[in-house]
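Every protein chain of the complex appears in place save one, which is left out.
Per-chain numbering from 1; labels A, B and C assigned in written order.
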Amino acid sequence: MGEQAPIAIVLAPLFGALLIAFVGIRFKALCLPVTLGALTVSLAATIETFRTVLSEGEFIYLISGWERLGEGKGISIGIEYRVDAISALVLLVIAAVSLLVAVYSRTRVVAETPDRIPYYYMLYLLLVAGLAGMTITNDAFNLFVLLEISSLTSYALIAVGSRRAVLSAFNYVIMGTIGASFYLLGVGYLYIKTGVLNMEDIHAVIVANDLAESPSIQVAFVLILMAVWIKMAFFPLHAWLPNAYSYSPTTTGALMAPLVTKVMIYIMIRMMVTVFGLDYAFRATLGMPFNWSNLVVSLSSIAIVAGSVMALSRRDLKKMLSYIIIAEVGYMVGGAWLANERGMTGAVYHIVNDAFMTLCLFLAVGVFIARTGDPRIAGMNGLFKKMPITMAAFTIGALSMIGLPPTCGFFSKWYLVGGGIEAGQWHFVGALLFSSLVNAVIFFRIFEIAYFPKELSDPAPECTDPDAAPVATLQRTPLSMSLPLWISAIALIGLGIFNHTITQWIGSALGSLKFFPPAG
Amino acid sequence: MKGLALFAVVLTGALLLYATGDFPAWGSVHSPANGGELSSHYIENVRTETKVPNIVTAVLADYRSYDTMFETVVVFVAGIAIIALLRDFGNGSRGYPPALANNLPEEPDLIITQTCNLVIPVLQIFALYVLAHGHYSPGGGFQGGVMLGASYILIALANGVEVAMKAMSERKIMLLAATGILIYSGTGLICLLLGENFLDYHVLSRILPTDPIMARSHAILIVETGVAVTVAAIMFSIYANLATRGTLKGGL
Amino acid sequence: MEIIVSPVPFYACLASLLAVIPIVAFGRWPNIRETCTFLAGAAKLALVLAMVPVVLKGKLIEFTLVNEIVKGVPLQFRVDGLGILFGLVASSLWILTTLYSTGYMRGANEHSQTRFYAFFAVSLCATLGVAFAANLLTLYLFYEMLSLATYPLVTHHQDKEARSGGRTYLTYLLSTSIGFVLPAMLYCYSKTGGSMDFSTGGFLAGRVGPTEGLVVLLLFVFGFAKSGIMPFHSWLPNAMVAPTPVSALLHAVAVVKVGVFCTIRVITGVFGTDFLQTLDIAAVVSWIAGFTVLVSSLIALTQDNLKRRLAFSTIGQLSYIILGVSFLTANGVIGSSMHIAMHAVGKITLFFCAGAIYIATGKKYVSQLSGIGRRMPFTMAAFTLGSLSIIGLPPLCGAWSKWFLFLGGMDAKQYVLVGILIVSSLLNIAYLIPIVIKAFFEQPSEEDKVDGIAEAPLACVIPLCCTALGCVALFAFPGFLHSLARLIATTTTTP
Partner (left out) sequence: MEFVEQFIVPKFNYWIYVVLMMIGMHAMIAKNNFFKKLIGMAIFQTAIILFYVSIGVKEGANIPILDHHMMPGEVHANDPVIAAKFTNPLPHVLMLTAIVVSVATLGLALAISQKIYREYGTLEEDDILSQIKLEPND
């Protein structure tokens, strides 16, 4: 069964969703166990796949069994999966995070969307299937279909939230559709010049026919980049993200914030590495007096600074975290475009780290809101005394965001800043350090509020939203919420300590690539 | 905002048009997409590999069947998403602007109902034909499924959603929609259980009384049926929820 | 140089970290809790002492915890002369401080004492980690750990003053370590292609030119802002809001000495004194340190709050150490190394006294201390000894280190800086001796008159007497320290 593990990663959540449709609608209590079961199977399959990759290196899984045509590598006529160490790592993150959030959702979904439990879990599972499918596929068009699955499910998962969530979901639909359509167009422009849809085949044709200078390919590159940037909320295309994440239900935020942007960054790296090739990605100029590497790194420096500054002025916890995510997206995009191996390693490694960091923080914030009923930072008054254990986990997450050892955030910075120095992109280095300091200010301000109790001058705002049912605040943190939180917090330290192993895996996938120093 | 939007739009347009200069001539037989190995392979070998004359159907449900499965899942997602968003689970119509309260005529119109009664059976038969004849002519699961769904929508239009819901209850919608995908993915799963890769239909010849190539052809029909079932159920569900704002009472 | 692989340095580091578990577990039984702290302290000291003879023989003790924490850089401990000297000072004074804090915390009836002891233990773990770190990354990891672990100690009172003090504390320490040290460290990493091991010649030697060298050096010197070098010094006076045992051990010994220790490591282990000599950039550091010495002494003169005055004194004394090592001469390094120990003993005495005065009388200001010597003769006697040691007068230990610093300056022909050293010693007299005079020779005001002796609790007085006697003892028997310092000097400088 080992060789069938890759397909099981995607199928397990799909069948889980079907099972809920069959039995979960009538027996609501079964929804969560089915979800957990499906995600566990998916996680097991991911681990199996990961082991295969580690022992045998990158491999292809042929869906429908259509062998490649022709001599040598040939071209693919069916749809394939392609797993290498990087995608296996991202899959592992998806499986682990989704399982943790599912455990966490036990009380939250019942409290926040009591009448829609089966639908919620179906969407949840299908979102996971879509994300995993995007990560593993080797077909440019198939990626679009799965992208749409993950988009549609995330629109819905956001829109089941409060009054404001619906509005932000609509904006997300508009932006998301533009993004997905750009991607589709980009694939079309590639197809018209290459006649193939398989990612590796596209690359092979581009190289063989010397299409690097072709305007269609260049436009396709721009379109696909714009598409992934919109989807990953790369500044200044970020406008949909903060409201969408902060007004959505707790579980949605906790699932989407760690995964969706990160998977899109993976897709971007995949496009750069597999479809266009690094040489193309870093050097293509579009006839302009700059090259991509310098341009994108500059953009990401701006993104990092802008995201951090915007986060600084937020008073709502989730919103503040959302802007931090925007800054973090800048880290990864910048790292990937530094045009050296250390930067790329840092970007991929940070995908893993940032997923767990955001997870940890969103889970902790979810616990705070569930306990205090107050989404504002000011609502955390005196929490160190009230719930020291949760605060400790939050502290680990925050330290990781700031980038203090021994958490993994420090080691991400290590690679990213190191890559920046190596590439001589000093503004990127400066932006990273600036953002670390801003994060330090943000989080230590929170710590101060939570550590130095003070009489609140204004009480928690009355709930004016008629549709947001007054969710009762919990007296104690249930184990289903604290356990995933703690696992994610411990993961942050584990990922930091084992950073060398992880980067070696990443390096094994990147090893065969040639990194060119950016020209000029 | 408007100026910015115009700028962005014009910029995108200019970029897209810039690339058209590079495109192969329209209708060229030798363009990479048309004359390339991939498309030629489909056209030239579809007969020997799948025995399905309609190349589009063969590519859709066999070569790229994995895509099509998730395409069906997209429909399924849209269906459950709309239920999750709109369906009013007995909380009353809280939050409705009063102008929207349903005030429908009590009695359905005689002419409309009778016409519909005439049309609907024909429509449904035709839908099944479109579905089943997808191997030989334009058609297939999606087209057939949409027609089938349309027949129920027609009932709802003529008699109100409640009447249609008697034929296609909410519970049934959910079951059918899931069954459709289960038929599709289950076919793939059987291939997997028989020891081949997911959706590798030829291995079905071990349980179907045919040779491996015909097994592909038959399997395409099976999965197309699955698609049709899901699409029909979800199309009606989308209509019912949108038209009644989630109450599933009354209708347009 | 012979290298012995042994996990002892790791255990020494771990001893106090593990102590956190029983400390928290027995939080409800103060006596058991404090016993645990003592046991951990004793174990730690014993482990450190066990390494001393080996190191004195000129061997290194090495232990690798993680083979490669990032590519090419292990998480590794290595004990050399400088490390053992610092580790010895920190771990021996921890025991005394624990005794002292038992008296102080109970005397002042402080809240959350368990948290206090727990974080204290973590801080000590980090301190020893810095002392024994074999490479720059390991050093940085423990450096940051120390910054964070001391935050709850600094803000122990959890009131408005603590809040602002803590804020300054972290702002300075984190922004400098993230903003300056991290990029400098990564620059070194990319320059050397992956190795960051402290080595005798300096791992950066020969790889950078004078301009980059100066930038990196300054990034390091300012980045390790725990050393209190100006203009990144103002966290230290603000951190004095902490309970006195914290000020005593952390802000006279552990934290600030970690700062100077790191600076010494950078100068000797990263650049190497020889290389700095060829680059000819160390003088910049000398002048910054000299400036700090002079200005901080002048500021100390104006402070009325006793602990703040001591804090500014500390800033000045720390810069002596940096100054000494930046002379790049053998005598300078000897002076610096010895001053780490000598100043620690002297300054901790002064802080202990300040705390004892506060516990016994509630007084915090120098102007209130008239005649207090009659009431607290032991405390004030110890204070006198401590002051004289800081000033550097024989027969107290401070004299030795100042003497070597002075020699180092002469060797380096930095006569102006030597002049600054002398002037600053005079200023030391000016801000410390008046306190002694006030305590012993002025009449107390009417309401402060107390009959007989009213000392602080015994648990406070014993440690401060011990350290005061230590000042004398180290003057009489400096041989052991001197041989350690000589060892350091021979391994880091060319004669």
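Keep in mind that, in the parts below, contacts are C-beta pairs under 8 Å (C-beta built on N, C-alpha and C of every residue); 3 or more make two chains touch, one makes a residue touch a chain.
The model shown is predicted, which means the values in this text are computed figures rather than measured ones.
Trainee: Write out, one label after another, the shown chains that touch the chain missing from the document.
Mentor: Its contacts among the visible chains are A, B.
Trainee: Which of A:Val23, A:Val166, A:Leu295 or A:Leu474 sits in contact with the chain that's absent?
Mentor: Among A:Val23, A:Val166, A:Leu295 or A:Leu474, only A:Val166 touches the chain that is not shown.
Trainee: Which is it among A:Ile20, A:Leu43, A:Ala129 or A:Ala156 that touches the chain not included here?
Mentor: A:Ala156
Trainee: Considering the whole complex, not just the chains shown, which residues of subunit A touch the missing one?
Mentor: Listed in rising order, the touching residues are 141, 144-145, 148, 151-152, 155-156, 159, 163-164, 166-167, 169-170, 173-174, 177-178, 181, 184-185, 188, 191-192, 197, 316, 461-462, 464-465, 467.
Trainee: What residues on subunit B make contact with the chain left out of this view?
Mentor: Residues in contact with the chain left out: 1-2, 5-6, 8-10, 12-13, 16-17, 20-21, 23, 25-29, 31, 33-35, 38-40, 42-44, 46-48, 53-56, 59-60, 64, 67-68, 71, 74-75, 77-78, 81-82, 85-86, 95-97, 136-138, 142, 238, 241-242, 245.
The definition used in the following text is that only the chains that are shown with their structure count from here on.
Trainee: Have a look at which chains touch which and call the overall pattern line, ring, star, complete or other.
Mentor: Shape of the chain contacts: a line, open at both ends.
Trainee: Give the identifier of the chain nearest to the protein's overall CA centre, each chain being represented by its own CA mean.
Mentor: Of all chains shown, the one whose C-alpha centre lies nearest the global C-alpha mean is A.
Trainee: Express in whole angstrom the distance between the two chain centres, defined as the mean CA positions of subunit B and subunit C.
Mentor: Result: the chain centres lie 74 Å from each other.
Trainee: Distance from the CA centroid of subunit A to that of subunit B, rounded to the nearest Å?
Mentor: Once rounded, the distance between the two centres reads 30 Å.
Trainee: Which residues of subunit B touch subunit A in their complex?
Mentor: Touching subunit A from subunit B are residues 15-16, 18-19, 21-24, 31-39, 41-42, 62-67, 70-71, 73-74, 76-78, 80-81, 83-85, 87, 89-91, 94-95, 171, 174-175, 177-178, 181-182, 185, 189, 192, 196-202.
Trainee: Could you pull out which subunit A residues touch subunit C in their complex?
Mentor: Residue positions touching the partner: 399, 402-406, 410-411, 413-415, 417-418, 421-422, 429, 433, 436-437, 440-441, 444, 448, 451-453, 497, 499-500, 503.
Trainee: Can you name the residues of subunit A that touch subunit B in the complex?
Mentor: 4, 7, 11, 14-15, 18, 21-22, 25-26, 61-66, 69-70, 75, 77-79, 115-116, 119-120, 122-123, 126, 129, 133, 139, 141-142, 145-146, 148-149, 152-153, 155-156, 159-160, 185, 189, 191-197, 205, 209, 214-216, 218-220, 222-223, 466-467
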